[in-house]
Each structure stands twice: as C-alpha cells, then as structure tokens.
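Attaching a single structure in structure tokens format; questions to follow.
All protein chains of the complex are present and in place, except for one that has been dropped.
We just call them A, B and C in the order they show up, numbering each chain from 1.
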Amino acid sequence: MPDLDTVVREICEEMAARPDRGTVADYIPELAHVDPNQFGLAVIDGDGRVSAGGDSETLFSIQSISKVFTLTLALGMIGDRLWRRVGREPSGNPFNSIVQLERERGVPRNPFINAGAIAVTDVILSGHEPREALGEILRFMQFLGKDPSIAIDEKVAASERRTGFRNSALAYYMKSFGVIENPVDYTLGVYFHHCAIAMSCRQLATAGQFLAHNGLNPQTGFSVVSAERARRINAIMLTCGHYDGSGEFAYRVGLPGKSGVGGGILAVAPGRASIAVWSPGLDEAGNSHLGRVALERLTQRMGWSVFGV
Amino acid sequence: MPDLDTVVREICEEMAARPDRGTVADYIPELAHVDPNQFGLAVIDGDGRVSAGGDSETLFSIQSISKVFTLTLALGMIGDRLWRRVGREPSGNPFNSIVQLERERGVPRNPFINAGAIAVTDVILSGHEPREALGEILRFMQFLGKDPSIAIDEKVAASERRTGFRNSALAYYMKSFGVIENPVDYTLGVYFHHCAIAMSCRQLATAGQFLAHNGLNPQTGFSVVSAERARRINAIMLTCGHYDGSGEFAYRVGLPGKSGVGGGILAVAPGRASIAVWSPGLDEAGNSHLGRVALERLTQRMGWSVFGV
Amino acid sequence: MPDLDTVVREICEEMAARPDRGTVADYIPELAHVDPNQFGLAVIDGDGRVSAGGDSETLFSIQSISKVFTLTLALGMIGDRLWRRVGREPSGNPFNSIVQLERERGVPRNPFINAGAIAVTDVILSGHEPREALGEILRFMQFLGKDPSIAIDEKVAASERRTGFRNSALAYYMKSFGVIENPVDYTLGVYFHHCAIAMSCRQLATAGQFLAHNGLNPQTGFSVVSAERARRINAIMLTCGHYDGSGEFAYRVGLPGKSGVGGGILAVAPGRASIAVWSPGLDEAGNSHLGRVALERLTQRMGWSVFGV
Partner (left out) sequence: MPDLDTVVREICEEMAARPDRGTVADYIPELAHVDPNQFGLAVIDGDGRVSAGGDSETLFSIQSISKVFTLTLALGMIGDRLWRRVGREPSGNPFNSIVQLERERGVPRNPFINAGAIAVTDVILSGHEPREALGEILRFMQFLGKDPSIAIDEKVAASERRTGFRNSALAYYMKSFGVIENPVDYTLGVYFHHCAIAMSCRQLATAGQFLAHNGLNPQTGFSVVSAERARRINAIMLTCGHYDGSGEFAYRVGLPGKSGVGGGILAVAPGRASIAVWSPGLDEAGNSHLGRVALERLTQRMGWSVFGV
C-alpha cells in the first residue's frame, strides 16, 4: 500500500494545478465571494495520525455536511421513531425538490435532502428554545471536532435566511402535513444556523472519526453511537449523501460521504480513516467538483473503496 | 468471528419457522404458483467453500438478478459508452415507473430498473439475431455458474411475454427517443428470456464470485472484469439494486445486492463471500422479504457490512 | 322558454329535499361549523330582475370566488403584463398542488388555482400597505355588489391564516423564483382576507353582472371592463374555474363559473344572466355539490348553455 502522506501530498499538488474548478454556489450571497482556487484535504487514520495538505486549516461553511451530525443527534434523542418523520431512500430528485413531498404527503425521502434535514432539525428543536437547540448542536460539533473554537458564521446564516425562500416553502409544506411541529421560523432559524457552522478540513475529519470506527473515537475511546448506528448512518451517506449525484459518487469514489454547497465533503473509509476535503467549485449536482476528484484518486491509490479490496 | 456453517444453518432454521413470508409476485402468472414456504441460502467464501442450507439446490426464476450479468456483458462489449444510454443514479421511483423517462427524455436512470435493463439488453442485441444474443447471455451464466445445465424456463418467458405490457410501454417509449435501436419485439424477446433463466442459490452464488473478489474467480483465477469494474458494478448494486427499497437494503444489510421478483437476491461481501438467498414472498417494494431478513442476520453475525468492521 | 321564477323556485325545492349534500370543507376550522342543510340561489337577468330562493340572503364565505374579482382588479392595474406572472391554462392538478410550480419555475398555471391567485394578490399589493390593498379590493366588491355593508369575516380570515401552511409553501416557493415581489406575510395577509369576504347569493350575483353583459352593468350603464376583457375572464372561468373539476363543470353546466370552498359558485350566462348559488357541502374536487347540480338544472331548463342553443 502506498504511503498515505505521499498520496495526500500528490493529490494536493494535482488539484492545485487543475484548471477545472467547478462553479462556486451563488444562491447564498455570502458563499458566492469565496475564492474557487482553494483546496484542502485532511485524512485521519485509525491511530489518529493526520495527513493533510493544501488549505486544510482554512475555515469554510460546512453547509449540508452538518446534516450528518444533526441526524446523529436526533437519533440519539428519539431513536428509530425518527423514521416516522423522514425516510431513508434516495430521492431521485434535486436537493431542493418539492415534488416528492407532494407525492409522499409531506414525509421527506431521506435526512440529507433539504426537506429531510429540516424535519430532523425540527426533532432536535422539539421542546427547546431555538437558541438552546442551536447551542446543543454547536457543542456537539465542538466535542466531536475536539475544538471549542468551532463557531457559526453569522453572516452566512443571515445571508441564507434572507434568501432561503425555497427552504421556507419546503418547511411550510411539511407543516401542512404535520411533519414539522415547531413554528416554521424557529425550525428554519436553527437549520440555517447549523448549516452556517464554519470548520476546517482537519476539524471536520476529526469530527467524522466515530463513523469510521464503529461509533467510537479510536483515540479517546469515547462511544458516540453504537456500532450498528454508525454503520447505518454510513449506509444513508452512501445512498443519499450527494443528492442526485449519490450514485455517481458511489460509482467513482466508493465511500460513504456527505457534501455541502460550501464545497466540503466528509467521507468515511470504514475501519481505516475519516476524510475531509474542500474545494468551493461545485458540479451540476451541487457537489464539490475537485473534492470528488480528489476522493476518487485517494480511494483508488489507497484501495479504500468499500466495494472491493 | 462465528462459524459460517453454524450461522447459515441457524438462519435457515429461523427462516423456515417464521410466519411472515411476504407475497408471491402475481403479475407473472407462472410465478404466482410458486410455494411461498421455500427458503434457500448459499454462501461461498474466498476459498471456494460453500455453506448452504434450506432449498439451496432448488431452481427458481432469477428475474431481475440477470440484470447484473447483462450489465457486465454490455460493459464488456462497449465499455463506458454504455452510459450514454443509461444512467447510474437511484431512481426514487418504483421499478416500472415511466414518469422519470419522460422527464429525462428516454434515458433510464440506472441499469437495474426495468427500463434500464431493457436498454442494456438492446446494447447486447445490437447487430445480432435475438437467438444469438440470448445464447451469449446464457453461455455467460453457465460459465460463471460453472454449470452447463443452467437454462431458460420457457414457460416463464412465455408467461412474461404475454403479460409484459408495461415493459412494452417502457421499450416503445425509449424507442421514441432513439434509446432503443433494435426492433422492440426483438429486444423485449431477449429481455423476457434472460429474466426467465432458472438457477439455484448455489449456482447463483457461484456466478457472483467475481464481484466479491475484484473481478476474479478466486478458484480458477479467471478474470471476468477488471477490479475497478467489479467495484463499480457493486456500487450500482448498492445504490440501485433493490428498486425503491435500495436505501432500506443498504441500511439494514449493508452489502451490494440485486433482487428479482422471483424472490432471489444476489449479495456481495467484497473480499469475503458471494451470497445467494431465495424466498418467493416479496415485500411492498418487490424484494424478497425473508431474503432480506436473512441477509441482515448474516451480515450482523459475520460482521460483513461494508459500512463498518 | 320556461318562466325563470318558476324554474328557480322548483330548483330550490328540489335541492332542499335532496339527501346528498357533499362534505363541508374542514381544513379551515371556521368553515367546518357551517350547517350543510343550507341552499341559496339568485339569478339576475339583463333587465336587473332578480329571481331568488332558498337562503339567498344568507352571508357565506366567498373564498376562491374572490379570485374572479382580484383578477379583474389586477388586469385593470397592469393589463396584459399580468400574464408574465401567471398563465391561463387549466392545471390538471388539485387546487393546491405545488408540483406544477416546480416544473414551470414558479409561474402558476392560471389565476384561479391558489398559487395563481396569490400571485395576482401580490400584483394588487405592489407598492401599497396590505391594509390599503385590502381596502381597495373590499371597496371594489361593495361597488360591484351595490352594497356598502359587504365586509370581511375576520374570524374566517384569522382561521385561515393560522392553518394556511400550504398556501405559505406555495407563496415562498414562488418567491424563490421571484414571482412574488412583496414580503410573503403581506401578500398572504391580503390573500387570506379577500378570501374571507362574506356575501349573499344576491350580492354575489349583482357583483357578477358585468361579466354577463360585455363588461357593463346593464342597469347603471357603468363599464367595469371592456367587452373583450369580460369575454376573456369568462373564458378563464370556464377552463379553470373549478380546479380539477373544470372539465366536469363545463360538461354538465356549460357556463363559465368560479367556485369557492365555502360552497358558493358564481356563474355567468353571457347576454342573459348573472347567477350565484350556495350550498356548503363539497364534492371530491372541492366544488359545491348541490351548487353544481342546481346550475345543471338551471341551464338545461333555461337553455342557457354556451355550447348550444
């Protein structure tokens, strides 16, 4: 097997040189300003060794990657009852489609499309003030990322809130079927804020370790979730983690992963490593273009695909 | 790790005793007669050792499981050009939906829904007589299954042909967009016949070994496909192999798998085993009910999920 | 031709006796309390003669019938530019469907489905305070209905506002495409209030006279709209006025008409009469059951269908 440090360094060099960088998301004004020439990669193996390169210490907006962690939190709170409010099938539609909600009476297909993540946020909020719920999510990220400085980028949250009309539509639509229980403004407030958490690749790879190691943090020995739950979250990441590009990501990369429109991807090589990559330019399905290319390189060279040794 | 023979035996005993057996497919008249009280399981590990139980030697109609092998054949014939005619994303719709075809101008979402498998069959047929194409598919199955007696159940093929109006609709619809190149009758004739191949769990598990071992048959050393292609076929099986129940199968079983309405499932534990299970009763999504339950047990007890050690 | 007074009286007697009364709308709590055993009918001919019977003086919530008048107002304000914001084709979907909005990028199919009427309300609101816009709509109704006592039922408006999540979804969805220009809360506030206007059959038939007489009120001689515009509004009423039951209404009644979930229907016999009918029980498509039956009787006996002498 090739040396991980070498592989990470070579990937970072290749990505820095590539001219094809995708398109920075423009529908959240604050994100549209981000320089597309950035690329960061951080890989943490089972011994806690970090191989990182490029802009791996730069903070970026994790956006939908937060949905992995809010799913984890909500499952911790109400367990399998969560699945009454959200499904776990790929949607076959773009990330913000409302068509499926009409056909399935307000129950989103999975927790990683926008509607599903809003429903999950509503579960976390239940019986709390928005501020408390948000505090809980943030403390969870600080705990998993081992860094109390992890914070919400308020400018991004405000920007998203001002322009998030489509998410408001999704939320009101679900509320009309009783799938959202709290006031829509509260639920969306928490949702927009947890999507606006800013993290570096290193912090994100650290936070994802429990998914790579049967629910445990292998350094601290802390159990975040049971082994079964970790496997199941990984399964949902693989089938649903890249919106309508999930099949493509599985086909090319072969790892469970979750992308965000900020350009980040968290990927999990079970038993081997937690990986975070970031490059702001997106492909047509709304996933980081170079992030996916870099992960394809990494799994090919390391032999980490879950679909073959 | 528990002993595989023991696990297989215990699963077979449990399944034989369960009262919940799903519903036998009734839309193909010949299949409606099958006794729902049957259950078979065969597991072949990397050393070629077979652990089998129940009705593992009984022949059943593999139906859509043939799509894994026709996909393999078509990729061997025209390589990645295949992806101009069919996608590789989960469909988010039932197996025989025509809605998606209208939205995406006749290009099916993946090779494992009916429309996609018909398009793949059309590629195999190209430039041949239906009889020749069918002969090629059958010889491929005999070669992989190491059994020259593997044959088509003509009664099932005829039954399917007589009642397969919805598949005719899919085929003509694709032809109206130029996605089907041969006469629809020819393509459907080959399609209905390869779906009517009859195999036992043991034969099917044998045929699937190359997918579990990087494209090689580990006993003979024959290379069927490249390691990369094996991984990619597995990826499509995981995201699309169980129609609109693919997410559920990944969530519960955690292995690439392909089901058929005859009640069979071929599953692949990469690097470990090729698995075939059969029980005729189906769940709501059209997948074998006890087949899925049995595979869930097997992966839990053997620790074979691709999503965690 | 039979005597109109006699026909109206006989219809009122028949309707009072019928046991099939449809189902009172329950999704707006205030409307759910209405007694289903009510029925009213008022017909005003070209000489201003009123034939009325049953509960023709009882106030009811006009609900979507207000959309005819807001369309008239909005066309008066911005003319054919309105058609950039809303189409004029039947929707082929239930009144509150959001599917079509996704396919057609936020532009509703016609001004009589909820989404379209919200877009029309947004046009009327433009540049005004909600209170002013609402005042203008109300004064228009009082002018047309020749009764300054016509008012909004605030309890219905409040009830609708509290439970109108689906309309909020439609509005935010359109806003995400720029079709709604004002704050969603403002536009919906005006929308919920004009739907909550309470009128009697007599007032409503009076208000609809201009549509039956080439845009003129035949008694006062006041021109409300041009003859061409009156014809065009009638055309939209005929093709789109009864949601997904518009074809059925045209087939059975043969007149332009607009229904509301309060159980009212305004119908227009061009050159002959303005007609208002009310019975609270609805059919499956959300239109007044006995209202439609009564209109079918009326047009058959009077020979008023636009589709034959």
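Everything below uses one rule, namely that a residue touches a chain if its C-beta (ideal position, glycine included) is under 8 Å from a C-beta of that chain, and two chains touch if they have at least 3 such contacts.
The structure presented is a predicted model; accordingly, all values stated were derived computationally and were not measured.
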Subject >> Chains on display which the left-out chain touches in the complete complex >> reply: B, C
**OP:** Sort through C:R9, C:R88 or C:H128 and give me the one touching the missing partner chain.
**Re:** C:R88
**OP:** Tell me which residue among C:G189, C:G245 or C:G262 touches the hidden chain in the full complex.
**Re:** C:G245
**OP:** With the full complex in mind, choose from C:R9, C:H128 or C:R232 the residue touching the hidden chain.
**Re:** C:R232
Subject >> Interface with the undisplayed chain - residues on chain B >> reply: 97-99, 101-102, 165-166, 168-173, 175-176, 184
**OP:** Just the residue numbers, please: which parts of chain C touch the chain that's not shown?
**Re:** 87-93, 100, 109-110, 214, 227-228, 230-232, 234-236, 238-240, 244-248, 250-251, 254, 256, 270-271, 300, 305-309
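Heads up, the rule we're going with is that only the chains that are shown with their structure count from here on.
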**OP:** Determine the shortest chain-contact distance, in steps, between chain B and chain C.
**Re:** 2
**OP:** Let me have the rounded angstrom distance from the C-alpha centre of chain B over to the C-alpha centre of chain C, please.
**Re:** 55
Subject >> Distance between chain centroids, defined by C-alpha means - chain A, chain C (Å) >> reply: 47
Subject >> Euclidean distance of C-alpha centroids - chain A vs chain B, Å >> reply: 32
**OP:** Note the residues in chain C that touch 2 or more other chains, in rising order.
**Re:** none
